[in-house]
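Dumping the structure here so I can ask a few things about it.
In this view, the complex is presented without one of its protein chains, the others remaining in place.
Labels A and B are assigned to the chains in the order they are written; within every chain, residues are numbered from 1.
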Amino acid sequence: MKKLKIASILSCVLAVAMLCGCGAPANSPSSGENQQGETGEHASVIRTVQSNMPDMDPASGSDNSAMIILANVYEPLITLDYDGDFKAVLATEWTSNEEGTEWTFQLREGVTFHDGSNFTADDVVFSFQRFKTIGEGYAYLFNQVESCEKVDEYAVKFVLSEPFGPFLNIVPQFYIVSEETVLANQADGSYGEYGDYGKAWLVTNDAGSGPYMVTEYRAEDRVICARYDAYWGGWDGEFADAPEEISVIGSCEASTVLAQMTNGEVQLSDPWQSIESIETLDEQPGIDISIILNSDVQTMMLNTQKAPTDDVHFRRAIAHLVDYATLANVIFEGSSEAVSPFSSLLAGYTEDITTYEYSLEAAKEELAQSKYADSYGDYTVTLVYATETPAQEKTALLIQASAAQIGIDIQITGTPWLTMMDQASSPESTPNLFITGLRGEYKEIGSNLYSNFHSANQGTWQNTSWVQDPELDAMIDDALATIDYDQRMDKYAQIQQYLSDECFSIGLYQVGQMIAYVDYIYYPVRERALEGLSTTFMQGWDTYFRDFRVL
Amino acid sequence: MSLGRFLVRRLLLSLLVLLGSSIMIFVIARIIPGNPARLALGEKATQEAVDRLSEEMHLNDPWYIQYGYWILGVFQGDLGDSLNTKRPVIDDVKDFLPATLELVLFSSVFIVLFAVLFGRIATRYRNRWPDTVIRVCAYIGVAMPGFVLATLFVLVFGAQGTSVSVLGRLTTGITVERVTGFMLIDTLLAGDLYAFKDAFFHLLLPALALACAPMFSEARIIRSAMLDNMNKDYLIAHKGYGIPNSLVMRKYLLKPSLIPAISTLGLDIAALAGNAFLVEMIFAWPGISRYGTQAILNKDLNAISAVILIFGILFIIINIIVDVVVSILDPRIRLGGS
Partner (left out) sequence: MVEQNGTMATIEQEEEVVLKGWARWKDSAGKAWFRFSRNKLSVVGLLMVLSVVIAAIFAEHIIPYPEHVGAFVDFANASQAPSADHWFGTDTTGRDIFSRVIFAYREALIMAVLVLAIAVPVGVTIGLFAGYKKGSWIDTLLMRTTDIFLGLPSLILAFSIAAVLKPTLTNCMIAVTLTWWPWYARMVYGIASSARNEYYVIGAGLIGAKKPHILFKEILPSCFSPVLTKMALDVGVVVLISASLAYLGLGTQPPAPSLGQMISSSADYMTRYWWMTVYPALAIVYLILGFNFLGDGLRDMLSKGDLKYG
């Protein structure tokens, strides 16, 4: 039995070591201290978590994680400020010709990129050419833009193939790279004389002019950025307390984030934590929760090419079955009720349309008028939600429960997002009801109208109603080509009324984005929201860290 | 058959197995929904961009031509580029494999040590309270799989007001030069004992979370095999000859009783690498299992093939070790048979 004894002792030692160990290394000084720039008692560092590692290349990045890096490391010609007005960044002035087909931008002088090279019109021309050629990310927004030409050393001109009303709204999605840096780091690739256009290098490095520069890229872990000391905007005065170092960590497991936030590893959470996790975070001392209405609208798209949702009355019946108040106020606290799949933050949004209130009676009336009045019991209505967003199971259950009360059988399937995107490629494989979050790509409703309802964009997850309506397509095209702002807004309103009548989609609720943050940072959009002021619409710019303060 | 000949034969056969499983994976992975190029570039990418990437990845060719390109690359040490990390897959593997191996090896030590220990305790005190405790632990271990335990550990040790970091491989701020990728070794090579201790404690909780369920169920299997063998005539005879009970237990009872356990133990350990992804996610552990799962969810074909190739090699190595160990425990089982 000697071995048995030795083994028992060994296991006890291990167990004790483990328990002690959990208390040990915390307070001891760490050997490779990197907490620079102490301001007050907290290190001048803000780390945030996101669901994935950022794609830092301005020609391909487009998700939340990527936009945080782009907003802080790169710069566009213009952007939108917190009030929603255009704000000059690398451009100083902009004008257009009367038809809206030529836009000239005067550029800022004295700007340097992170490698020290000077910013000139050549960089803009090169960046645009690279952006369009690579054709990923937000490049599709610039379909109508034919070219970007150099006017002089500090002026460029964009030439459009046809008038595009919301042009200025898309310019913020075009970020400038340094021609010199990219050309110096080109590898072999499929872009002819430009090799790979610096794509491989830009995965782990940056070529921007923004207030922060990438100092370290740890694959599948995090991106670490430090202040760019020579930033043209400077770091004096109100910006002196901005964080010295920022990080984006590419994973946001709920329990992990809770641990990271309580032990000071992370200062700002991602916006995808469940209500239950947010409640737990809120209970921790020193952690506050920010609730801000963002431009996502959780939406249920109805497949118009599949029975029984091919009937307008049946679709309206479904719209009457949604308990909008419970969704916005109980299940997704902090959200607000939606009347359409469009966000109230978008220019052109109107509530002056036919709306559907939650009423089983009204649903029954619509059902009676539909061509399935006698046969709806024979159909199983399919509904999918993404298993990556488990909270949507509650939405699905809510709708299923009220449908069951009037005899409509809804079959719910939680599906991986990958499979949902595949299902969206044909009307036959698209389910009757498709729950997804819709977001405007630029701050005008025309963005959603085109992506979600124009037949030219069908086959994607954004456009799963499969509306085949040349009249609607023409209305959308016409609105987008209207240069006059007020006229364009009128046309947007008419289209919204039409969509509401046909009930191609049901806006479920406007997403109240919940983010946990440590109370010693000044979180600008949160402070504005508390004062009742508008917050930014632009993805990524709510985490423009130069405006943050570490207190 | 000598050990040398056995190993050569098995390794050659293993190449066939790897070839078989890689073909299978190649075909199966292509059934997963979605065009990989489209998925990698996003819904918004222009058709030209998608076509260009499809061309680069040979996606328009039939699967056997694609397989040809892939296998040629493998022999040249090129596993292609990952669509997800946008880097050569070989670099990703170099980065993430050591982390998982370190975790798996560490938890294997837990599993082997405690499974044998608990198995013996359970046999010795069968149907008494130590046996019952181990039995109940085995059941709870199964009902509370690794990821639940991992979550519990992180919630209890990592949060709730403590300022201890249990996440990742090292406390943020500690840096160690990367030589082997194994933190415990790298910290020692750097002569940084403080970092070594830190790395050790970061390894402990995830390894324990992974080890718990297999540890107790192996203990159960060892117990039942030991009880089976207890009534074998030779054991009764040994006792009759007056050989001390402890020697009988160790030498004549434990050894043959380990045979069924070792077969599943080997598999359990190999499976740890594949099943570790949730534990890796929860402990922010930059491992290959998490990487492989992401690859599957994103249909990152090159990464999937590479990860499965690695897991295949792992299974094969462990199976060979198991066969050798079994033949050592029971010399009558000659390697490779008659």
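Methods note: contacts are C-beta pairs under 8 Å (C-beta built on N, C-alpha and C of every residue); 3 or more make two chains touch, one makes a residue touch a chain.
For clarity, every value in this text was computed on a predicted model and none was experimentally measured.
Partners of the chain left out, restricted to shown chains and counted across the full complex, are A, B.
The residue from A:Val151, A:Ala184, A:Ala240 or A:Val330 that touches the chain not shown here is A:Val330. Contact with the undisplayed chain is limited, among B:Ile134, B:Ile262 or B:Ala306, to B:Ile262.
When you scan A:Asp241, A:Glu393, A:Asp473 or A:Asp490 for touch with the missing chain, the hit is A:Glu393. The chain omitted from view is touched by exactly one of B:Ala225, B:Leu253 or B:Ala284, namely B:Ala225.
Although one chain is hidden here, its contacts on chain A can still be listed: residues 253-255, 274, 276-277, 279-280, 326, 330-331, 384, 387, 390, 393-394, 396-398, 400-401, 403-404, 410-416, 419, 422. The set of chain B residues touching the chain not shown comprises 1, 13-14, 16-17, 20-21, 24-25, 28-29, 31-33, 126-127, 135-136, 138-140, 142-145, 147-148, 151-152, 155-156, 160, 217, 220-221, 223-225, 227-228, 230-231, 236, 256, 259-264, 266-267, 270, 274, 292-293, 296, 304, 308, 311-312, 315-316, 319, 322, 326, 330, 332-334, 336-338.
The definition used in the following text is that only the chains that are shown with their structure count from here on.
Centroid to centroid, with C-alpha atoms defining each point, chain A and chain B lie 36 Å apart. Those residues of chain A lying in contact with chain B across their complex are 1-4, 7-8, 10-11, 17-18, 21-28, 30-35, 53, 55, 60, 62, 134-140, 190, 199-200, 203-204, 218-221, 249, 251, 253, 255-256, 258-260, 262-265, 284-285, 416, 418-419, 421-423, 460-462.
Of all residues in chain B, only 32-34, 39, 41-46, 48-49, 52, 55-56, 85-87, 91-92, 95-96, 113-114, 116-117, 120-121, 124, 150-151, 154-155, 157-168, 171-176, 192, 194-195, 197-198, 200-201, 204-205, 208, 246, 249-250, 281-284, 286, 290-291, 294, 297-299 touch chain A in the complex they form.
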